[in-house]
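And now, chain A:
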Amino acid sequence: MPLPPGGAFNNRQPAARSGTNTNDPDRLSPLDLLIFLPIIAAVAMAFGAPARSAALAAAGANLLIALCLAFTFVPGDGFQFEARRAVLNSPAMGFNVGIDGLSLVMVLLTVLVTLAAVWVRPPKEGGEGFWYSSALLIAAGAMGAFVSTDLVFFYAFHELALIPTFLMIGMRGTGNNKDAAWKITIYLGFGSLVLLAGLAWLVVAAAAKGGEMTFDMAKLAAQARGIEGGTQEHIYLTLLIGFGILISLFPFHSWAAPAYASAPAPVAMLHSGVLKKFGLYGLLRVAVPMLPLGQSAEWIQHILIILLLGNILFIGLVTIAQKELDMVLGNSSVMHMGYIFLGIASGNAIGYGGAVLLMFAHGISIALLFALCAAVREKTGTLQFHRLGGMAKGAPVLGLLFGMGAFASIGLPGFANFAGEVNIFFGGFANKSDCGCLGWLEWATILALWGVVMSAVYMLRAYRAVFKGQPGQAVYGVTDIGQDTRIPALLLVAALLITGFFPNLLLDLVRPVVEALAPVSR
Partner candidate 1 sequence: MPAYYLEIAVVVLGLVLLLVEAFTPPQHKRRIGWAALAGIAATFLLLLTVKSHCGCDSPMWQFYDDSSLSLFFKGLALLCTAFVLMLGLEYLPVLEKYSARAGGGPATGEFFALPVLICAGLMWMASAIDITTIFLSLELTTIGFYIMVAYMRRNVGSLEAGVKYLILGALSTGILVYGLSWLFGATGQTGLDAIRTALPSAARGPALFAFALILIALCFKIAAVPFHFWVPDVYQGAPTPVTAFLSVGSKAAGFLVAIRLMEPFLAVESLRTTCIAILVAVACATLILGNLAAIPQGNFKRLLAYSSISHAGFLLLALASDRHTGELTSTRIIAFYLSAYLCMTLLAFAVLIIINKSTGSDELKAFDGLHRRNPFLGFATLIAAASLAGVPLTAGFLGKFFVFIAAAGAQQWLAIGIAVAGAAAGFYYYFKVIRHVYWNTAPEGAAAIPVSPVAKSLLIILIAATLVLGVYPQLILGLL
Partner candidate 2 sequence: MLSEYLPVLIQMITATGLAASMLILSVVLGKSGNQSDIKNSPYECGMLPIGEGQPRFSVKFYMVAMLFVLFDIEVVFMYPWAVVFRDMIVTHTIMFWSMLSFAGILLVAYLYALKKGALNWKE
C-alpha cells in the first residue's frame, strides 16, 4: 500500500475527513475512564473502601470498556476517541488522548493483565489497600502512556508506575527485594532521564524547523520531518538508549531479572507484561515515525542488531544457566525483548506487525507465568529447582496452565507468540538487498532463530524440574491452586489462544499503522 513516508500520523487527516472523528474533538473521551477508574479506586481505598472488590470492579469495568472500544473501533481510520485538554498554551501541551490500532492493542493488553494481576491474592494478610492500589496505579500509568497523544503526558504517565513499583518490591517483595527495588528504581530513573533529554532534544530540534514548539505528537511528527539527517540519527540513538534501558535492552538489562524475581506477583506481571512494552511502544510511536532517517541509518541499525543479538543469544545462555524458576522467567522476559527489537530493526510492515503482536503475546504469557510462579512459591515456599519436582501430581491444574504458558513462551503454534515470532522472522527476510547476499539483518535473523531453541531448552527444563520427575522435598502435600489463581490464569490463556488462532484480530488493527510506519522503499 503506497503511503507517503513520514509515519503513522499521516492517518490523521483522512480520519478527520471521514466523519467518525470531528475536527473539534471532544473534551471528554471514554479513554479517560480507562485511566481514571483505577486511580479513583486507589484513592477510594485510601479512604477505606474495601480494597479487593474496588480493585476488581475497576479492572473489570476497564476490561469491558476496552472491549467495547475495540468493537466500535474502525481499523485504519487513524486516531479515534480523541479528546484534547490544553494545559499550556505556548508551547502547546495538553492532556490529549486518542487511540489508533497500535495503541488499542496495548490497551487490550493492559486491561487483560491488570484484571489478572488484581485477581491474584496477596500471600499474607494485611496491607491489602496498599497492595491493590499499587497494582492499580501501575496499571493506570501504563494505560495513560498508551492512550496519550501528547509527548509530555505519554512520558509522565509511564513514570507514575515508578513509585508504586519501588514501594511494592521494597515492602512486599521476597528474597533480596530491597536491593532489587533499589536497582530497578535507579536504573529506570536514569533511563527515563536519558529518554527525557532525548524527547526534549526532539521537540526543540523540530521546533527549530517548523516554528511554534509543540508537544502534540501529530504536529510534532509533521515538524520533525524537517530535521537534518545527522541530528535525526543522534536523537534516535538517544531515544534508543533511553527506551532501551526501560525495555532492558542488552547491556542495560541487569535490573530486570532480579527485580521481577523478587517482586510481588501483580508487580511482576504488570511490569514485565505491560510496563516494559512502553519502551517498545515508544520506539514505534515516537522514534520510528518521527525520525525516519535515524531509523534507517545503517550504523544505528548495526548497533541495534548487535545489542539485540546480545539480548537473544547471551541472555538466552544466561537463562539456561539459572537454577530458580523466578530467575528463569525474569531472564526469559529480557531475552524475548530481543525478538521484538528484531522486528523493529527490520523496518518493514511485516516485522513491525510481528513486533506488535509479540508485544501483546509476550505481555500476556509472561504475566501468566509470573502469576503461576507466585502460586508455586506460595505452595512450596521455594523456587529452587533442586527442591522442587513432581508438582503436577499434587497440582494438576497448576501444571497444565503453567505448561501452556511455557509453550506459549517458547512459541508453539496455536499461541499468539508463534504468530508474532513468525512475522518477525519473515520481516527479517522481507527486505530486498541490492547485492543478493545476506545483510546484517538477515544474518541476525538466522542467529535469532537459534534463540527459539534456547527458549525451548530452558522452558522445558524448568517445567520438568518443577512439575515432573520425583517429588522434591518442598513439594510434599502440595494442593492445587484455588479459584483466585485459576480464573486470572484462564483469562490469560484464553486471550493467548484466541489471538493465537486468530492473529488477524490484532493484525488487522495494527496493519494500517505499521504500513504507514514502513517506508515504501529502502
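Here is how the candidates were picked: all candidates are chains of the complex that A comes from, given by their letters.
Some notes on this structure:
Note that in this section a residue touches a chain if its C-beta (ideal position, glycine included) is under 8 Å from a C-beta of that chain, and two chains touch if they have at least 3 such contacts; residues count from 1.
Computed from a predicted structure; not experimentally measured.
Here chain A is displayed by itself, and among the listed chains 1 or 2 from the same complex, it touches 1.
Against candidate 1, in their complex, chain A makes its touches with residues 86-91, 93, 95, 152, 155-160, 162-163, 166-167, 170-171, 178, 182, 185-186, 189-190, 193-194, 196-197, 200-201, 203-205, 207-208, 212-213.
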